[in-house]
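For this depiction, one protein chain was excluded, whereas all remaining protein chains were kept in their positions.
Moving on to subunit A:
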């Protein structure tokens, strides 16, 4: 970008630039809402490198990939999650084929639905923060917003997968962890419940929040 004085500036998009709406369904909604006319006068930022109008695009999946990244290697993070999805599919299909016909409806076969449920189940509602009062540090339970709880849920899922025995690949461990969280079991859910217990124990400090 070149500004008026022909000096390079780095944060290139002005404040009034808004986030693009790149899904077709969302745009159709916009047209029916009659906000489309107002949009003709807005400026939009370019869509990000992982955003497409494709039906395979899922914001939660791309978020999960971003949390998996190490050293900026997005392609290998994406590969990891896709392999994990493959493993989930294999495990669930095996379970599906081996169980009775009555239980078959209960088994979820879509890996994306399993991921969504796993993250939803792992989301905490409260968190402990350290607050210093009268020279002493207290652990105070506070409510958290949806963004923070999603961050914690995804982070715990990945941590739990990494903590498991190192004999098999990370994507296999991640697949196991996701299925367990989908069924409300496993380390991640345990971690969440432990946090709740601590919050319960420290609830007498709740008034330190103000």
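Definition applied: a contact is a pair of C-beta atoms (placed from the backbone, for glycine too) under 8 Å apart; a residue touches a chain by one contact, two chains touch by 3 or more; residues count from 1.
Everything below uses one rule, namely that contacts and distances are computed from a predicted model.
Missing chain, UniProt protein name: "Small ribosomal subunit protein uS9m", from among "Glycosyltransferase family 62 protein", "Phosphatidylinositol N-acetylglucosaminyltransferase GPI3 subunit", "Protein YAE1" or "Small ribosomal subunit protein uS9m". Seen across the whole complex, the unshown chain contacts subunit A at 1, 5-6, 10, 12, 16-17, 19-22, 24, 27, 30, 36-41, 43-47, 49-54, 74-75, 78.
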